[in-house]
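Here is the structure we will look at.
Missing here: one protein chain of the complex. Every other protein chain is in place.
Going by the order they are written in, the chains are A, B and C; count residues from 1 in each one.
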Amino acid sequence: MILIKKYIPLALCFLFGVLTLGSYYVPTAASENYMEAMNQWENIVAGFAFLLGLFGLFYSHYNKITRKVDGWGYSLFVYIGFFMMVIPAILSEGKIMEGTTLTSIGWGYRFIYNALASTMFSVLAFYIVSTAYRAFRIKSAQAAVLFVAALIVILGKVPLGQMLWDTTLGWTGTQVSGIVQWLMDVPVVAGRRGIMMGLAIGGIVTGLKIIFGIERQYMGRD
Amino acid sequence: MKNFIEKLLKIDRRLIFLTLTLLLFIPIVRPLGLPNKNIGTEVKGLYDRIESLPPGSFILLSIDYDPGTRPELHPQAIAVLRHAFRKDLRVGMLTLIAGATGLVEELAERIPKDIAPDKVYGKDYVILPYQPNPAAVMTQVGMDLYKIYDTDRNGLPIKDMEVMKGIRNVKDMGLGICITGTALLDSWVALTGDRYKFPFAGGCTAVSQMGYAPYLQTGQLKGLMGGMKGAADYEGLIGHKEKGTSGIDALNLAHLMVIGLIVMANIMMLWLKYL
Amino acid sequence: MSETMMIFGGWVAAGLTIFLFSFLYKDNPFFKIAEHLFLGAGMGWVFQTVLFKTWIPKVWMPLTQAPYDFSVLIPALLGLSLVTQFFPKISWVSRYGFTFIMGYGSGLVIPLTISTDFLNQIGGTLTPFMVTSFAGNWLQLLNGSIIAVGFICVLFYFFFSVEHKGAVKKASTVGIYFLMLYFGAAFGNTVMGRFSLLYGRFDDLYKYSGGKYFYATHVILAVLVIYFIVDHFRTKKPAIEEEAA
Partner (left out) sequence: MLNKRLNLTIFSVLFAASAVCAATPASQKNAPPVPDLSGFQAVDMPYDKGEAVLLTWPVTPADVPGAVYQVYASAGKDWVKAAELPAASSLASEVELPFWAWKRDAALHAFQAEMPALFPGFKPGDGYSFKVKYVNGKTSLESAEAKVAPKANFFNLNRVNNFVLLVTIIVVFFWTVSHAKRKGLFIRRIAGLDAIDEAIGRATEMGRPIFYSTGIGSMSMVPTIASTSILAEVAKKVATYDTQLKVPHFDPIVMTVSKEIVKQAYTEVNRLDSYRDDINFFVTQDQFSFAASVDGMIHREKPAACFFIGHFMAESLLLAEVGATTGAIQIAGTEQESQLPFFFTSCDYTLIGEELYAAGAYLSKEPMLQSTLKVQDFGKAFVMVAVAAGSVLVLAGTIYKWDTMLYVVKHLFKGY
């Protein structure tokens, strides 16, 4: 039983890992057919992987409703929102446009989903401003360098900032957007490349640990 | 004086929220109309790359953003489409983000209306359906596109469409562009751009723009539009000002407010500490 | 889609937007409703997209229609195995689906990371030095060497096998300043990015406040303000505790 529960999945992982890894270095037709079959299969499996997120959401809100946790009434709206999207979609067979007119699901997307999703992210603009005022403390040379870079980029991105820079520092002959460009082309490349290199090597090592079955965290405890 | 500053530092943040709302709403009602000068070199890079493509070459445009980042990226997609159709290029649009399918339809709705009224679906552009696995799609378009995209988003077979004539995989295409708020652009560069020697460019949110500086320096990314400023720059280059330019215009006052707040808060803090 | 439906849509969009913004003043039932609607609607949208663009065309059709392709059953079963994770007794079945995804994913990503993020980045740091002659290329050489030095110093900062003393300490402090420039530029860009999103919402609200939409934004805003005033007097709770939310 342990064989089916543990060792065959690990062998599968090793097999698919090594074959996919090898196909990068082996250009024969067989390796290409293997990759094409895998791409199609992975595409289908990913379609089901989404169910995990859906069950997770329904599971947690179902518990809230059954156990009458305070604010359980709002959990009902999760199901209302879900069916508000799914039922019109089934009625219009997933087509958002019928010729040039909007179907019911198309309407749902443009006026419900669109408004909710974009507003959720835009709230952050308010918090950035209050953080800038209440928490952005320049208490060290490093924080000062960070602030100066942020100042230059914030000014350089808007026309008023460019005009302000030209009037006050025009005599230096520099353009604020020229400095923003230099910032992005030189120091940011070095800083980002240093972090990227660490992540790249970390990613490779984690990938190897998964293929050789050393990293089993994602499989859960047996 | 000191307790006044202390009270000022402890100000109710909802007042700050209100000022931001006003500073953003006023330019929407009464635009300032300041010129957006100095175009980013990475935006110019994308513009020159599309400008250099001979008429009839094929552009793969991946629309990978959802409503959450629409204000920054939708104007970029519209500007690129307008430029591509003006150069009589063929465009294949696809998406790897479920939340983007509605936005792709909005683009499809606007192409006959105002972006490029003379372009015909199936002859000049095609819209491919959503696929759930980005890595599989990015690898497959380099081998045989039709093994994963046999039909368009409404189920019509695409192999015999005129727009797909002579196209088997990315080697037959002129340029790949991915406009996204996610890290999909990194995967497109690694899994398709680098692997199949396929010139790739992109559009991203301002938040992730700095992360792509190394790819621009090595030339793995041929061009990049960063956030709303990127959209405004591209609109300036193609001479058709729209939501990107009006957006940047509205941001003028808000940007200065942020700087003012940081400087003021720190001066007050120093005042309290040393005076 | 009739004109009235579009106007009604305008009201719905303006309403939901204002409900979510009301959280900035105080946590209230309108916000909670809109927030939970968002959780459900988001999941609902992805569900119908996956249903009509993957399950039906790629799984159901090949199994039930003319060009039968039963090889599709294998990935479908692997995909369904993932769902067993919610049933503790048989949750080990989900390992087949996970190992298939993780094995393919790791195998695909390792060589590409070596090529794109390892080789090309080192190569990219060296290319500015490949000038035909020194004359006229001073700027490129200068910038190239700043990138190379900065890159090495940032790597020193993330080096853990050697105690940070003497030269290593100096190098990693220089590395920190390169990181600060990167974070500062990223902070500046984030500010612009978030403001652009807010601009997008205000632009919509402005559109929906027009006569064509019968002043939807103004009406809903007024209703909400009245609610807060009534709620304020009804509850009579001390306001300080609310202020922090």
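What we mean here is this: a contact is a pair of C-beta atoms (placed from the backbone, for glycine too) under 8 Å apart; a residue touches a chain by one contact, two chains touch by 3 or more.
None of the values given here were measured: they were computed from a predicted structure.
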**Q.** In the full complex, displayed partners of the excluded chain
**A.** A, B, C
Q) Thinking of the whole complex, not just what is shown, which of C:Leu78, C:Ile110, C:Met192 or C:Leu221 touches the missing chain? A) C:Ile110
**Q.** Absent-chain contact - pick from A:Lys6, A:Lys95 or A:Arg134
**A.** A:Arg134
Q.
Going by the contact rule already stated, which one of C:Trp11, C:Tyr25, C:Trp60 or C:Phe118 would touch the omitted chain in the full complex?
A. C:Phe118
Q) Which residue numbers on chain A touch the omitted chain? A) 21, 24-29, 32, 60, 120-121, 123-124, 127-128, 130-131, 134-137, 142-143, 146-147, 150, 195, 197-199, 201-202, 204-206, 208-209, 214-215, 217-218
Q. Footprint of the hidden chain on chain C, which residues?
A. 23, 27, 35, 39, 110-111, 114-116, 118-120, 122-123, 125-127, 129-134, 144-145, 148, 151-152, 155-164, 179-180, 183-184, 186-187, 190, 241, 244-245
Q: For chain B, enumerate the residues touching the unshown chain of the complex.
A: 10, 168, 171-172, 194, 197, 207-208, 211
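Methods note: only the chains that are shown with their structure count from here on.
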Q) Taking each chain's centre as the mean of its CA atoms, how far is chain A from chain B in angstrom? A) 16
**Q.** CA centroid of chain A to CA centroid of chain C, Å
**A.** 4
Q.
Residues touching two or more other chains, restricted to chain B: which are they?
A. 17, 20, 68-71, 98-99, 101-102, 131-132, 135, 139, 206, 209-211, 214, 217, 227, 229, 251, 254-255, 258
(Q) Can you list every residue of chain A that touches 2 or more other chains, as numbers and ranges? (A) 38, 40, 42-43, 45-47, 49-50, 106, 109-110, 113-115, 117-118, 120-121, 125-126, 128, 132, 147, 151, 154, 157-158, 184-185, 188-189, 192-193, 196
Q) Inside the complex, what are the residues of chain B that reach chain A? A) 9, 11, 13, 16-17, 20, 32, 34-38, 40-42, 66-71, 98-99, 101-102, 105-106, 108-109, 112, 131-133, 135-137, 139-140, 143-144, 147-148, 154, 206, 209-211, 213-214, 216-217, 227, 229, 248-249, 251-259, 261-262, 264-266, 269
Q: Please give the residue numbers of chain B that touch chain C in the complex, ascending.
A: 12, 14, 17, 20-21, 24-25, 28-29, 68-72, 98-99, 101-102, 129-132, 135, 139, 151, 153, 155, 189-191, 194-195, 205-207, 209-211, 214, 217-220, 226-229, 243, 246-247, 250-251, 254-255, 258
Q | Of all residues in chain C, those that touch chain A in their complex | A | 1, 5, 9-10, 12-14, 16-17, 20-21, 23-24, 29, 32-56, 58-59, 71-72, 74-76, 78-80, 82-83, 85-86, 91-92, 94-114, 117-118, 121, 124-125, 143, 146-151, 153-155, 157-158, 175-185, 187-192, 194-195, 197-198, 200-201, 204
